[in-house]
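Note that this complex is displayed minus one protein chain, with the remaining chains in position.
Let's turn to subunit A:
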Amino acid sequence: MLHRKAAWLLRETGTGCMAEWDGMEAQSFRQEARAWLRANFPPSLTNAPSIHFVSDRHAAESNADWRLWRERMAEKRWGVPTWEPRYGGAGLSEAQAKIIGQELAAIGGFNPIRSYGTMMLGPTLLEYGSEEQKLEHLPFIATNERRWCQGFSEPGAGSDLASLQTKCIDMGDHWLVNGQKIWTSGADQADWCFALVRTDTSRKQGGISFLLIDMKSEGIETRPIVLISGSTHFCEVFFNDVKVPKGNLVGEVNQGWAIAKRLLQFERNSLSDVKAEITPLAPLAHEYCGTDSMGRIDNPDLRVRMVRNAMRHEAYLATVARLTREAKSGGPSNGVSALKNLWSGIIQERAELLVELMGANGLGWSGEHYTDAEREATRAWLHSKAFSIYGGSYEVQNNITAKRTLDLPA
């Protein structure tokens, strides 16, 4: 009986009034957000493939409505609503930011400010950057005028990132950088690069520093890489005697690994947070495979695999929602690695199922004998193979889950 009495007591003395007040406040903010977003989001961009605008600057900036939408959101400061005003944000609460996101999603909209800057560098600078660095860079990230690329991986440092070799020498009045980066997303379109460089060769993790490099510096060359999907989004970047101002080092010298780990947490968080399109595959499968006498997709084996994938997808989205609610601090949690692996597995399988249900029509590379959707599906399937490699491979994520979350011994 004790349980029940204690619970009654809690109920009677609860904070019901406070919650109600918050509710009213949120309601009026929601109305304000809804009205502004509906008035300002260009209808031509409804349900546009927004991730494409993040990765391909040219595609974004050659679209007049995208430019208009970026300008409006930049001025409204709702691209990074929770950042402080002096850094280009609107100084809003997490709850208000969530409302903006929900209202945006409700009209099929997207955030045109979203970039590697807002997802990765920005949160990292907020934690580790000097006030000068924050003021110099955050306001331009907040307007998405300054595009960033991530100079982490090297030919000899992929999953074993800490073995990176790009040399950074202290020349007294500047840093001198020499080396090569690879798999640098959008390097050929970026204005700046946040890079991991080696400032001490005697220690592995303890000899890495975090450096901000202007891509217009002399001695930088970028070369796009052609991938199996035909994409040329990733680049090689070569540094030949590149001079970098002393003030561009974030945190302390040789503290870069800790900063990078934090940044990778933000990256994993944003990767697994992407609400990938969950357009059900069922209607397409009926179209391509036909319907049996019971009204089912006429390919029992494929049907079962599609259903299982769709159910896992729904459970995954419920998991993102649940972990977001649970993360009271707002920062990424230890469970992020497990989440990234669930996400990549589910989305990869879905991409493959889409190609499979199209049968022979899912094999085309170009030409009018295949529809746009068919060719896109094929390339998306090939592209999806990267999901379990980038941002820390499937195997590296499992290592992290085992050691950090499950506390298994090294």
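Here, a contact is a pair of C-beta atoms (placed from the backbone, for glycine too) under 8 Å apart; a residue touches a chain by one contact, two chains touch by 3 or more; residues count from 1.
Convention: contacts and distances are computed from a predicted model.
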item	value
Candidate names "His-Xaa-Ser system radical SAM maturase HxsC", "Amino acid/amide ABC transporter membrane protein 2, HAAT family", "Acyl-CoA dehydrogenase" or "Cytochrome d ubiquinol oxidase subunit II"; UniProt protein name, chain not shown	"Acyl-CoA dehydrogenase"
Which residue of A:Gly101, A:Gly158 or A:Gly335 touches the chain not shown here	A:Gly335
Residue in contact with the excluded chain [from A:Trp78, A:Trp192, A:Tyr288 or A:Tyr316]	A:Tyr316
Absent-chain interface as seen on subunit A, which is shown	1-4, 6-7, 10-11, 14, 280, 282-283, 285-286, 295-297, 303-304, 306-308, 310-312, 314-316, 318-319, 321-323, 325-326, 335, 337-339, 341-342, 395, 397-399, 401-403, 405-410
